[in-house]
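Left out: one protein chain. Kept in place: all the others.
Moving on, here comes chain A:
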Amino acid sequence: MGSMRAIFLLAACLSGQALGLRLATTTSVYDSGLLDRVLPAFERATGVRVEVLAVGTGQALRLAERKDVDAVLVHAPELEGEALRRGVLAEPFCLAQNRFLLVGPKGDPARVRGVGGILEALRRIARAQAPFVSRGDRSGTHLKELALWRAAGLTPRGGWYLESGAGMGQTLVLAAEKGAYTLSDLATHLTVGRKRGLVALYAGEDPLLLNPYTYYLVPGGPKAKEAAALRRFLATEEAARLVAGLKVEGQALFQPLRGRCIIPGSGGR
């Protein structure tokens, strides 16, 4: 029985040619389990297999440019707008959003807890030269962090400013080990950061911290039809319900956007 299954699996592996639709997405989306929730319903409904590549937004857009993927699900509005103008991406669909949080050690050495805004929080960290971990990988989170430093009128530099060059989960693990602050999306903080002892220190209703995830087609790929079918599926009420239903300890990780984009310049309809 066990060996039969092994042989079957081996045969399945050997017939290895890619048949599915290739979707590049960010590590934050992948690690949160969002796609594991949404994609099986699509695969059942259409018979199209989706192969997911979990990379940073920057790399996802590069893959789209080289036509190595058929669709992307990313969260860096400025880069997306530029890619839309250049024709690398097409037909945006705003799928879901959550918020970025400033997380850090319980001890809060820079005293950012209860501060009035995210920019003030960052200024305090810089002034205290408290350790801060940056993703440093041109991911959506990294670009957001850089934009926030710019808005705060600061250029972070020095021994306290560390660049991990890694995904969100790994960056949170690093921040926890170093007793450092970092910017995280809600989903990864709840699934990884909190387990490692980090706490959310600033999670205000600040529009600066909104984090929208948008699905795009990559024109000219061999699976354009399937990519469009996934876009139609993501627009259904069923998909919105699946997105809204993803929870960690009762807290929803994403709010469905149903195609309504809230951030100007994110290129949505």
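Definition applied: contacts are C-beta pairs under 8 Å (C-beta built on N, C-alpha and C of every residue); 3 or more make two chains touch, one makes a residue touch a chain; residues count from 1.
The definition used in the following text is that contacts and distances are computed from a predicted model.
S.K.: Per UniProt, what's the omitted chain called: "Cytochrome c-type biogenesis protein CcmE", "ATP-binding cassette domain-containing protein", "Tungstate transporter permease" or "Ion-translocating oxidoreductase complex subunit C"?
M.R.: Answer from the UniProt record of the missing subunit chain: "Tungstate transporter permease".
S.K.: Which of A:Pro131, A:Gly167, A:Pro212 or A:Pro256 touches the chain that is not shown?
M.R.: For the chain that is not drawn, the touching residue is A:Gly167.
S.K.: Using the document's definition of touch, tell me which of A:Thr27, A:Thr57 or A:Thr182 contacts the absent chain.
M.R.: A:Thr27
S.K.: Which of A:Ala54, A:Leu154 or A:Ala252 touches the chain that is not shown?
M.R.: Of the listed residues, the one touching the omitted chain is A:Ala54.
S.K.: Which residue from A:Val72, A:Val115, A:Val192 or A:Ala240 sits in contact with the chain not drawn here?
M.R.: Only one of A:Val72, A:Val115, A:Val192 or A:Ala240 touches the chain omitted from view, namely A:Val192.
S.K.: Suppose we count only contacts with the excluded chain; which residues of chain A make the list?
M.R.: These residues of chain A touch the chain that is not shown: 5-6, 9-10, 13-14, 16-18, 20, 22, 27, 31, 51-54, 66-68, 166-170, 172-173, 191-192, 195-196, 221.
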